[in-house]
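Heads up, one of the protein chains got dropped from this complex, but the rest are sitting where they should.
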Amino acid sequence: MNSKKVAIVGASGYSGEELVRLLLSHPFAELTAVTSRQYAGQPLARVFPRFAHHPRARALGFSEPNAERLAREAQVVFLALPHGVAAEYAVPLLEGGCQVIDLSADFRVHDPAVYQEFYAHDHPAPGLLPRAVYGLPEVYRDQIRTASLVASPGCYPTSILLPLIPLLKARLIEPEGLIADSLSGVSGAGRKAELDYLFVECNESMRPYGLPKHRHLSEIEQELSEAAGRKVILQFTPHLIPVNRGILTTIYATPAKNGADRTAPDFATRLNERVARCYQDAYAGEPFVRLLEGKALPDTKNVVGTNVLELAWRVDPRTGRLIVMSAEDNLVKGASGQAVQSLNLMCGWPETAGLI
Amino acid sequence: MNSKKVAIVGASGYSGEELVRLLLSHPFAELTAVTSRQYAGQPLARVFPRFAHHPRARALGFSEPNAERLAREAQVVFLALPHGVAAEYAVPLLEGGCQVIDLSADFRVHDPAVYQEFYAHDHPAPGLLPRAVYGLPEVYRDQIRTASLVASPGCYPTSILLPLIPLLKARLIEPEGLIADSLSGVSGAGRKAELDYLFVECNESMRPYGLPKHRHLSEIEQELSEAAGRKVILQFTPHLIPVNRGILTTIYATPAKNGADRTAPDFATRLNERVARCYQDAYAGEPFVRLLEGKALPDTKNVVGTNVLELAWRVDPRTGRLIVMSAEDNLVKGASGQAVQSLNLMCGWPETAGLI
Amino acid sequence: MNSKKVAIVGASGYSGEELVRLLLSHPFAELTAVTSRQYAGQPLARVFPRFAHHPRARALGFSEPNAERLAREAQVVFLALPHGVAAEYAVPLLEGGCQVIDLSADFRVHDPAVYQEFYAHDHPAPGLLPRAVYGLPEVYRDQIRTASLVASPGCYPTSILLPLIPLLKARLIEPEGLIADSLSGVSGAGRKAELDYLFVECNESMRPYGLPKHRHLSEIEQELSEAAGRKVILQFTPHLIPVNRGILTTIYATPAKNGADRTAPDFATRLNERVARCYQDAYAGEPFVRLLEGKALPDTKNVVGTNVLELAWRVDPRTGRLIVMSAEDNLVKGASGQAVQSLNLMCGWPETAGLI
Partner (left out) sequence: MNSKKVAIVGASGYSGEELVRLLLSHPFAELTAVTSRQYAGQPLARVFPRFAHHPRARALGFSEPNAERLAREAQVVFLALPHGVAAEYAVPLLEGGCQVIDLSADFRVHDPAVYQEFYAHDHPAPGLLPRAVYGLPEVYRDQIRTASLVASPGCYPTSILLPLIPLLKARLIEPEGLIADSLSGVSGAGRKAELDYLFVECNESMRPYGLPKHRHLSEIEQELSEAAGRKVILQFTPHLIPVNRGILTTIYATPAKNGADRTAPDFATRLNERVARCYQDAYAGEPFVRLLEGKALPDTKNVVGTNVLELAWRVDPRTGRLIVMSAEDNLVKGASGQAVQSLNLMCGWPETAGLI
C-alpha cells in the first residue's frame, strides 16, 4: 500500500486526541503535523503523556494551525475544530490540493438555511457544500472513495442513523412518530473548563439536556428523510451520564401500517424476522456493525475503544412497537474512528486498516 | 406526638438499610427490631458501620424474622423482602394486630391473575389484596391514613406515575402511545452477589435490560388505567447506569387530540400553560414533588438522599409531543422514604416527619 | 435551648453548600443570610435545587457579602472563603460583635511567618491570631466554648491529627519519621472551572499532587509539634481519587524506642494493647470518632455524609511499625460538620446538635 501524509488541525480536544491515538498506530497513514493554538510549540508527548512511549510520537510537536504550511506537509487533513471555524481551514486546504475530513458540523447539512437555523450563524462556506460527502461509510461508501471533502457525522447521528436507515429504506417502519432517547458519556461535551462538566457535578448524576431541538437534529433528519424518501421529524432527547465514553441510544418506531397486521397472532414473530432480514441484508458484511443475537443487548462497555456499533432490537407484542438499541464509542465510531474509516476509503486502503 | 414502635423485616438489603437510616433519625418512630436471616445475632453497627455512631443504633442487633415476636415488639412493621416472601409475613403480622408497610410487589397489584402473569407464581395471599392500599401518598393519601396494609410502590413506578397521573386525570394527554424511558442506578438491582453487578461490569457501562415486559409494568399500568378511566398500555425501557442511586425517567406523550389544535401557531405555548396549571393544581402543595421552572431540568444529584421527586416538561412544537422528565432517589422516594411517608400518614404524624 | 442567628459568607463553594445543608436542618441555629458574589440576587433554591424542598430554604437568597449588614443579621458568621480573603471579613465581623468560624486557613497557623512561608503572601490580619482557637473539638473543646474566633481545621489535617495526637501525647510513637499518605475525593479541589477537575480528567484516574510541601503541612506540623512537645516534620503525600467526597489517610509511625522491645516475641500484641488503650482513653466518649474493632478497616463510604472519623490501626510484627488509618468526609468532619460542631460548643448547645 502507498502511505500518505496526514495532519490534524485542532488536536487538543477529545476527538483530536483520539485521532492522534488511531493515526499513530495506523499501518499506512503517516501523521506529520498536529496543530493547537493553545499548545503550539509544545511536544505532543508533554501535552498527552499517554502517547509518549510511542516511537512515532517522539518527533511530533504542536504547531500553530497554518493552512498553507499544512497543505505542504500533508495530503489529507482532519479538522477537529468547532463548527464555524472548520470551514475557514477547509477552503484553503482544498485549494492547496489536500483532501479534507471535517469532524465538525460545517459540511454535514446540505442546506445552508437549515445550518443557519440550527447553528445560529450564516454558513461560512456555502460554495463548498455541493462537494461535501456525508461520511457514513455504511451508507455513502462509494461517494466517500472519491470525495475531496468528507463531513464526518456527529456522535448522536451515527448512533441513530445506522439503526434507522435500513428500516426506513425497506419501508418496515413508519417515518412518523420516531423517537430517539440517547445517553452520552461526558467526553461528548468536549474538553471545556465549565462548571457543568466538573467531576463532582457529573459523577452520581443523570440528566437530560438540550431538548427538544438539539443541533444534531439537522443532520439526522436530513439523512432520515433521504432514506425515507420524505420529510422525517425526529423526537430526540440526549442525556448526560457519568462515564467517560459511549453513547447508548434507544429508538422507538411504529411498524409500517401496510406491512403488518398487528392483530395477527404471529405479528411480533413475523415482524422480528423481517427486521432481522433487513439488518442482515444491510450489515452482515459490515466490519463495524455488530448485530446482537439471542438475548444479548447493547452495552457501551463492549464497544468503548473500538469502531464498532452494537445493535439489537425487540418487537413488543403488547404495544406493537419496534424498539431498536445501539451502542458506540462516541469518540471512535461516533467521531475519530469513523473519520479514519473514511480516510481508508479515500486512500484505497483496506477499510479496517488501523481500526481493528 | 405519640411515638410508635416499628420494626423492619429484611433490613440487610439496600432498601432495608435505607429504612434503618431514616427511622434512626425519625422524631416519633422508635425502631425496636431489625431482622435478617443472614446477619441474625450480629449487632447492627457491625453489619452497617455507617450507623455505629448513632446513639439509637447501639442497642440494635439483627434477629431472625419471627412474626409472632415482631407482633409483640412493634406496632408497625416494614417488610423489605423479595416478592412472594413478603406475603408470608404480612398475614401473621396483620393477624397479630400490626400495621404493615410492604415494600415488595406482593400487594401492589389488585388482580392476582395479573400478579401471576408478571411474577410467574401464584399470588401467595390473595385474600389480603382487598385490604391493601397502594402507598403513593400524592394519590391515595386518605386511604393510606386508615390502612392496615400499605403496598409501597416500586421505584420505577413512582418516577412514572407522579408525572403521568395528573395529566391523564385532566385528559391532557392521550392514554395511547405512552413511552417511559428510565435510567436507574445500580442499587436498584439489590445487594446481590452476581457478576452482572460487579463494579468492573457496571462502571463505564450503559445498558438497557428487562425490556419490553418489565415486572413493574403490572402496577404502573394498573394505576395509569385507574387515572385514565380506561386500559393503558405503556412502553417501558429501563437502563442500568453507573451511579449508586437515582432514577431519571423521560416520558413521551401525545397531547389529547380533542384538547388542542396542533396546527395553531400558539399550540405549544397554550399546551405548556395547561400542563403547568395541571401540575400546579396537583402538586403545588406537595412537600415532596418539585416542579422545576425556567430552564431547569431534573438531575438525580439534586434529589439523591432526599424524598423529593423533581419534575419538568417541554412541549416540542416540531413534533407536537409532550416530554415529561422526573428524577428521584430510587431508595428514598422510590422505596424507603415513600414508605416512611406512608408511616407518617398512618400514625397521624406530620407527613414530612423524619424526611426533611 | 436558645436559638441563634447564623450566616454563611461564601456559600457557593462545596464547603459553603454543605454548611447550608447542615444549618437548614439544625435544631437551634437559624440561617438568616447566605452570601455569594457570583450569585447575589438569586434565590438559594435556584442555585442549589437540592435545597428547594426545604421549608426554611424558601425565604433565603444570596446577597453580596457585606460585613456591616451581616453583623446586624447574624450572631455567628461562618466564613467559607479562600485564604487571604477570609481575614478581610473576620476583622469587621468581630468588631461588629459577631462570633466568627473561619473555614479558611487564615487563622489556623499561629506564626505569621509560617503562614507567609506556606501561603506565599503576608498574613492579612496578624493582630487577630492570638484570639483564634484551632477548631478541633476533640483537642480544644474548652477553648472553643469561649472563643470568638475559631479557625476550623483543614480536611487533610483533621484526618491526620485525630489519629496522631493521642499517640504523640502518650509518647507511644517517635515524633520522627512520620508519614501520612492521603487520598481525597475531587470536591476537595473546590468548585472551580479548571481542566484538571473535569469529569473525564478525574474519572478512571489516580494521581499524586502537591508533594512534598502541601500547604496543609503548616497547620498539621504545628499541632503535631504541640502534642509531641517538640518540633515534628511530616512526610505528606496527597492523591486525587475519583470519588465526590471522602479522605482516606494511611499513617506510618515508628513505635517509641524506649517504650517497647521490638525483639520481644509479644512486641506486636503488647503494642497493640497500648495503642488500643490510648485511643480508648482519648476517644471512647467522643461522639464523632469511631474506633474500629476486629478485622474492620476504614472505608470512606461508611462516613460520607456524616461527621464521623473512622479509625483503625495495625502493628506489623515484620517491620515493627504502627500503621494507623482514618476515613472521613472531607466536607463534613473535614470542613463544615466540624465547623458546626464548634458552633454547638460556642453556643452551649449539645455538641451533636444537627450532626446526628
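As written, the chains take the letters A, B and C, and residue 1 is the first residue of each chain.
Definition applied: a residue touches a chain if its C-beta (ideal position, glycine included) is under 8 Å from a C-beta of that chain, and two chains touch if they have at least 3 such contacts.
Because the structure is predicted, anything quoted here is derived from the model rather than measured.
J.: So there's a chain missing from this view; which of the remaining chains does it actually touch?
T.: When the full complex is considered, the omitted chain touches A, B, C.
J.: Taking the entire complex into account, which one of A:Met1, A:Ala59, A:Ala276 or A:Ala296 touches the absent chain?
T.: A:Ala296
J.: Determine which one of C:Leu94, C:Val243 or C:Leu291 touches the chain that has been left out.
T.: Reading the full complex, the residue touching the unseen chain is C:Val243.
J.: Which residue, B:Ser25, B:Gln116, B:Ser225 or B:Asn244, contacts the hidden chain when the whole complex is considered?
T.: B:Asn244
J.: Which residue among B:Ala105, B:Cys202 or B:Met325 touches the omitted chain?
T.: Result: among the candidates, B:Cys202 touches the missing chain.
J.: Just the residue numbers, please: which parts of chain B touch the chain that's not shown?
T.: Where chain B meets the chain not shown: residues 14, 186-187, 191-195, 197-204, 242-244.
J.: Spell out, residue by residue, where the missing chain touches chain C.
T.: The list for chain C reads 177, 179, 181, 183, 185, 201, 203-209, 211-213, 233-235, 237, 239, 241-246, 248, 250, 252, 297-301, 304, 314, 316, 318-319, 321, 323, 325, 327.
J.: By the contact definition given up top, give the residues of chain A that touch the hidden chain.
T.: Counting only chain A, the missing chain is touched by 25, 46, 49-50, 52-55, 204, 287-288, 290, 292, 296, 299, 301-303, 305-306, 308, 310, 356.
Just so we're on the same page, only the chains that are shown with their structure count from here on.
J.: State, to the nearest whole Å, the distance from the C-alpha centre of chain A to the C-alpha centre of chain B.
T.: 38
J.: Please work out the Cα centroid separation of chain A and chain C, and write it as a whole number of Å.
T.: Result: the chain centres lie 47 Å from each other.
J.: Give me the residue numbers in chain C that touch at least two other chains, ranges are fine.
T.: Residues 204 of chain C touch two or more partner chains.
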